[in-house]
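Removed: one protein chain of the complex. Kept in place: all other protein chains.
Letters A and B mark the chains in the order given here, with residues in each chain numbered from 1 onward.
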Amino acid sequence: MTKTRQGLIGGAFGALAVLGLTQPLAAQDDKLLMVTSTFPMTSPTPYAESNAQMYSVWCQTYGCLGRYNYAAKEYQGILVENWEVVDPTTWRFKLREDLVRHDGGPGPTTADVLHSYDRVLNDPASIQKNIFSEVETIRAVDDYTFEIVTKKPLASLLSYIFDRFIITSAELAEANENPDEDAAFGWGPYKLASYMLDQEIALEKNDDFPGISADAPDTAVFRQIREAEQRVTALMNGEVQIARLIPPQLVSRLEGNDAISLAQSPSIEPMFLAFNPKFEPWTDKRVRQAAAHSINKDLIIDRFLMGLADKMDGPLGEQQICYTGPLDFVIDYNPEKARALLAEAGYENGGPKVEFMTASGRYISDRQVSEIVTQMMTEVGFEVDLQVPEYANLTAAMRAGELPMYYLGRGLFLDPSEPLSQYLETDVTQRIGYSSPELDALLQQERQTLDFDERCKIVRQAAELIAEEVPMFFMWSHRLVHGVSKGIEWDASADGEIWLSDVKM
Amino acid sequence: MLHLITTRLLGAIPVLLLVTMAIFGLLRLAPGDAAELLLPDDATEEQIAETREAWGLDRPIWAQYGQFIGNLARFDLGESYRYRAPVFELIGERLPATLELSFYALVMAIVIAVPLGMIAALNKGKIIDAIVSVISISGVSAPSFWVGILLVLFFSGYLNLFPSSGRLPYGVSVPSVTGFVTFDALIAGSFDTFLQALKYLALPALTLTLAMIGIISRITRAAVIDAGQEEHVFTAVAKGMKRGTIVRRHLMPNAAIPIVTIIGLELGALISGSIIVEVVFSWPGIGTLLFQAISVRDMPLTTGAVASYTILFIALNLLIDIFYVLIDPRLRGHKA
């Protein structure tokens, strides 16, 4: 370590600076990976959180059915080795038999799956019930085979459960009063070493996991640092080796730093404007289109987001399932057309007045993007009243269908099926208040079409319809930018999470 | 003295009720509830409704508040929605971190500000007075989030002297006795850990310290000037006593009361005012806990934490008053 140098510079600070900075107590040859985290860490119970990071952490420790490999664009098993669709409502999964539990116990069995299913549904701490919202039941076939029965044919079943259904041991739950704290053993490639609420989660490599790489970190620590400036400083200091989610304006601080490389990936969180047709003037399709035509996405991406976003023309981008290339109907930036459409809709003398709500600090530059959108819409004649309510107020009003226009993102938009239904299918939620029998029919049909290519054709039809009707106007998905210390190899994936056994140190 | 303590403690009950009622009412009646905010974005409406029912959020607000008071009377603060753990435990875990931070910030502030204030007082009206004022006020003249960010950029980013956030490096832990990591490290005999904990404390504590120097030095200055106007000081000066002796024997004892008062009040303000600093430095204290609890409308945690704040605040004020009585026997009897 650089003890002396720090001691010299820090002379004025006396004893405080004598020791090296953050010297871990772990042995020198241990490969320790410190990673920043912005997600809450509120409970060691694997069913008590529902966010991408915690699903990923529990998936790697306890184990889940499998994960989506963004590079290969396919689902890959972890605890299951294969699966098949038996009939339109029945999926059969086969568990692996070569796994050993972290404490030396037996590998996962159907009993564990059923136990976990019960916990998701009935554990008082669970907030994950929604992953089984379309599932009728899970039944055992034999010790290593089980079947998931859906209420209706559901093509996108895997997107609900595959990497979110965390399997914990029935046996350990039986033997321990607090299994999540006292017997946190699973079957994944990493085991839980420690959990400090809202501070850090430490994982250790499970060397018994079949085929685990020797280059993968021996210990990985997810440390919560919410402020972006602090994440960058921590990376430059060597306090962490991977600083995740660096906003565009801070990227330049890392560029040109020889000890740090930047890892980038597209994301699966589309950012969109919603125009609620239950409110004037959004009842009129032409006004919605006019608003969309007024927005110069390229300019915003280029000049404000520093190029770190992928423009979207419809609900799907390249990273998402069922993306079939650019749509035929695209609303481009065209202020003249926007003015003409407004005139056609009866607003030739200026107006209409609209209320526009946005979040602040929830998504990358959300408030600032909304300010730009406000000015762009103003330029074609809208009178925009932009407001930034507290987030709790914003979401409450959004869910209650009380917002005429808003700018938000939708995370976990890997498979379009569920998000589109949530926002746009009649009365599924009140979020947008859009209703179209034609779109409803397409979305229902899409869900029940188990043939992948066939399904994606229907999704495309729905996407075209949405692009033209513009109840939602898709803007872009932000690039996920991470700073990575030299000597660490990691391919960032579109969910921003780190699959530790893929990291090379 | 006993009278003072009992009247104060009884008088605290309506305050506690008013404070908790206010926060409960404001946040329960504000839009958004914990079920909506804590469940995932793709939760179904039925799931939200079920959770609301399980947490009692569907019951009338007075029933919810009544339950809170009922629990409070039994020293039970309920269970947090966000952490699904007893509020009492969560506060017990987080409060020491905030107290430790406040403790070091206050000690630093006193060490710097009291001498500054005395120098200014002894040179009242001279140029040194103005210089000291400008220096001490400079610290409070910028919002603490901004001071914190600048300190991190300089001491952590540029000089690489101190860590940028957190309370301890990974892998370092000490058995908890007092809850203060620095004290626990010394108790455990680990001087290395003690030093490391100090380094993590340095920047957040300094940020808080800078915000306090202005006020403490100002009060010290005023108190010393005030004490200097007492008759016995003039007598001492007339007798030709040495300057240092006058300061020590005549000025300091008289100036102590207002200085201690302001320090007590600042400690109260610190414990709650550290929220911003805790957010900036990811300090695992009660400030961040409370801020997050409010933003997800975690009512048991919010009300519980606010109630503990209030109790702490009242206790602190009581301690200051007890101190008055101890330091100044004349106040005995009529200061209730």
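Going forward, a residue touches a chain if its C-beta (ideal position, glycine included) is under 8 Å from a C-beta of that chain, and two chains touch if they have at least 3 such contacts.
As a convention for this text, contacts and distances are computed from a predicted model.
> According to its UniProt entry, is the unseen chain "ABC transporter permease", "Probable glycine dehydrogenase (decarboxylating) subunit 1", "CheW protein" or "AMP-dependent synthetase"?
"ABC transporter permease"
> Of the residues A:V100, A:I212 or A:I372, I need the one that contacts the missing chain.
Of all options in A:V100, A:I212 or A:I372, contact with the hidden chain holds for A:I372.
> Per the definition of touch given earlier, which of B:S102, B:S144 or B:T193 contacts the omitted chain?
Within the whole complex, the residue contacting the unshown chain is B:S144.
> Which residue numbers on chain A touch the omitted chain?
228-229, 247, 249-250, 252-253, 299-300, 303-304, 360-361, 367-368, 370-372, 374-375, 386-393
> Residue by residue, what part of chain B touches the chain that was omitted?
11, 14-15, 18-19, 22-23, 26-27, 29-30, 124-125, 127, 129-130, 133-134, 137-138, 140-146, 149, 153, 214-215, 218-219, 222-223, 225-226, 229, 258, 261-262, 269, 271-273, 275-276, 279, 290-291, 294, 306, 309-310, 313-314
One rule holds for everything that comes next: only the chains that are shown with their structure count from here on.
> Give, as an integer number of Å, the spacing between the C-alpha centres of chain B and chain A.
Computed value for the inter-centroid distance: 37 Å.
> Quick one: which bits of chain A touch chain B in the complex? Just the residue numbers, please.
Per the stated touch rule, the residues are 6, 9-10, 13, 15-19, 21-26, 32, 34, 40, 42-43, 45, 48, 50-51, 124-125, 127-130, 133, 196-200, 202, 221, 223-227, 229-230, 233-234, 236-237, 239, 390-393, 395-397, 399, 410-412, 418-419, 422, 429.
> Sort out for me which residues of chain B touch chain A in the complex.
30-33, 36-45, 47, 50-51, 54, 82-85, 90, 93, 149, 152-153, 156-157, 159-167, 169-172, 192, 195-196, 198-199, 202, 279-282, 284, 288-289, 292, 295-297
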